[in-house]
Structures are given as structure tokens and as C-alpha cells.
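What you see is the complex with one protein chain gone and the rest in place.
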Amino acid sequence: MHTVEQMLKTYPKDLGGIDTAKLAATIQSLVECAQACTACADACLSEDNVADLTKCVRSNLDCADACSATANILSRHTGYDANITRTFLQACATACKACGDECSRHADMHEHCRACAEACRSCELACRDLIANLG
Amino acid sequence: MHTVEQMLKTYPKDLGGIDTAKLAATIQSLVECAQACTACADACLSEDNVADLTKCVRSNLDCADACSATANILSRHTGYDANITRTFLQACATACKACGDECSRHADMHEHCRACAEACRSCELACRDLIANLG
Amino acid sequence: MHTVEQMLKTYPKDLGGIDTAKLAATIQSLVECAQACTACADACLSEDNVADLTKCVRSNLDCADACSATANILSRHTGYDANITRTFLQACATACKACGDECSRHADMHEHCRACAEACRSCELACRDLIANLG
Partner (left out) sequence: MHTVEQMLKTYPKDLGGIDTAKLAATIQSLVECAQACTACADACLSEDNVADLTKCVRSNLDCADACSATANILSRHTGYDANITRTFLQACATACKACGDECSRHADMHEHCRACAEACRSCELACRDLIANLG
């Protein structure tokens, strides 16, 4: 998603001291993870053993909401507020960890859970890495 | 919004020890605040002094995203995870406080900022009250 | 949700010829329906016969997305574009009808589906009524 970087590069004012490569990577991870979680929730609904996957669907839906909101917040730079950025990155990392853990439990049986768990892990790491970079 | 309570009452399993009246009130505050912030961002865009309100628009948009995601998370009870609930209530209270503070600065001049600041304050209090109730 | 009306009344510019009472009622129906659908999807996940409710969960999630997007669009008046408003009201009414129909099929067995079907019907009617009012 080259577009994320393009939008950062064309922002008209100073982006502060933030590492824009890390910021772009995190936004990209967030939108990928949100989509993967939305798709995984639906794939779980189509499994014959859906009754065993209800907690997974719920984790997916929470994680999708968390990632979408955080991607939006990270895409805004006007009147930047480090508190909001940090608290949402932390909340989002929590949701990604929970969903990654839950999907991992079904990864051997369901390929979509394996793929989604990977997206959640990458996204969790990206969020934690960006938190560290915020100083 | 009587519907919020109805959906809680008709949930088929145990909701745990949570105070359902407080939970309903918080969900209601969150959806009201999300809508107020979306509308306030747009009202700011229509003000002649929009150039003085850009930080307000940004706070409004963040707060709307925060409240929508948190309302969704609080509307789910299957496979409940107290960590996610708590961390999102905290992140959301942070966004509501920031937006309430920013809107308050323009409340004398713009009625929509006054109304939105009130919605943000109520929502921040509801979130903090529910955090305390989570134990 | 008195807040919806307050935000409409405090909008600083002319709202055009639109019936603001109908507009407020529609926005309110949309946010109520979005929340009811989010909650109903989760309640279905907690039912013992969740395997019979997977289409219902999917309809709920689509309808929640449709109503949230449409509520946001209707909450904006700056640079109003009747085409976008009309096309989203129509798409949203389609999603509300589909979800209302699906929830109605389970209304005898599941109270949350009955309550959600009502929210979907009200919202569908509000959307269609507002479309007619747009001229």
C-alpha cells in the first residue's frame, strides 16, 4: 500500500520527530489486520464447527474495530496529541494480542485463522514498536 | 435509546457481575457522543473562522472513532475479555477528555461546540464510572 | 437522543429545505439500529443453535456497517451532495430490509432477534421516508 506513504509525504506541515517509515508501516499493518479480522470472522461463521469458534469471531470483530479506529487516528496529524496516539496504540496492541492468541488456537484446523493470527501478530508488533518510538 | 437496554436484557447468556444499568448508560453515551462529534466536526467546517477550529475538527474525528469502536466492543459479551474492555474505556476517556477540553474553548462562540463538549464530558464520566465498576 | 436535534439546531449555516425533524429521526434510527445489530450479532453467537444463525450474524454485521456509514453521512451538511445522501439511504434501506427479514425468521425463538428486527424495520421506514422527502 504505497498510498499510505504518499499521503504521509504530501502532508503539508511538519510531522514532528516521528519515524515516518515506522508510522507508515504501522498504518499499513492496521488496515491489513482490520480487513483480515473482518474476513476471518466471516470465514469462522462458514465453518461446520462454528459453535467452537464463537469466541474467535468476537475477538476478530473487536480487533477489526480497534485497528480501524487506530488506523484513522494515526492518519491524522493536525493538532497532534501524543496521549491519544499512545493510549490507542496500547489498546489496539491488547486487542491484536487477544485475537492473535485466539486465532492461533485454531490455526492448525483453519487456514484463515492461521493467516489472521499472523496479521494480528505483525500488527501488535508494529503498534508496540511505534509506542517505543513515540518516546 | 431504549433499544440498548432491550438488547442487554435479551442477551441469552449470563452478563457476568457487571452493572447492566451502568453498561447501558455508557453504550448510550458513547453512541450519542460519536454522533455529536461527527456533527460538530462538520459544523466547525461551516464556520467562517474554520481556520481557528482545525484542531477541534481533528479532536472531534478522533473522539468519534474512539466512541464508535468502544460502543461496539461494549455491545459484545461473548467470550468477554476484561483487558480489552478496560483498555478501550481508558483510551476512549482520554479521547473524550481531549475533545471536551478543545470544544469547551469554543463553547462561548459556537453552540455546537458547547453541545458537543457536554456530550464528551458525559461520555468521559460514563467511561470512567464503568472502569471503576469493572473492579 | 436529544443530542441529535441539538446538533442539527446549532449547525451554523442553512440546512436547505430538508425537514429537520425527519432528518433527526432518521439519524437517531440509524444509530439505534447500528447498535442493535452489533448486539444481535453477538447475542446470536451466544445461542446454542448458533449454527442456524450464521446468515443472521452476517446480515447484522452488514446492517451495522450500513447504518453507521449512513448516520455519519447524514450528520454532515457542509457541501451537501443529494446524490450521495440518496444512494446511501437506498443502500441502507436495502441492508435494513434484509436484516429485518432475517431477524424476523428467528423472532419467535430469540428475543434479541425480535428486538433487532423492530429496529431494522423502523430504520428502513425512516430511510425510505427521508428519501421521499429529499424530492
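We call the chains A, B and C, going by the order they appear; numbering starts again at 1 in every chain.
In this text, a contact is a pair of C-beta atoms (placed from the backbone, for glycine too) under 8 Å apart; a residue touches a chain by one contact, two chains touch by 3 or more.
Not measured: the values here are computed from a predicted model.
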Sole contact to the chain not displayed, among A:C56, A:A71, A:I84 or A:C127: A:A71
Sole contact to the chain not displayed, among A:T20, A:S46 or A:N83: A:S46
Those residues of chain A which, in the complete complex, touch the missing chain: 1, 3-4, 6-13, 27-28, 31-32, 34-36, 38-40, 42-43, 45-47, 64, 68, 71-72, 75-78, 110-112, 114-116, 119
Touch list for chain B against the chain that is not drawn: 41-42, 45-46, 48, 50-51, 54, 57-58, 61
Residues in chain C touching the chain absent from view: 54-59, 61-62, 65-66, 68-69, 72-73, 76, 78-79, 81, 83-84, 87-88, 90-91, 94-95, 98, 102
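We take it that only the chains that are shown with their structure count from here on.
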Centre-of-Cα separation between chain B and chain A, whole angstrom: 21
Multi-partner residues of chain A (each touching 2 or more other chains): 54, 57-58, 61
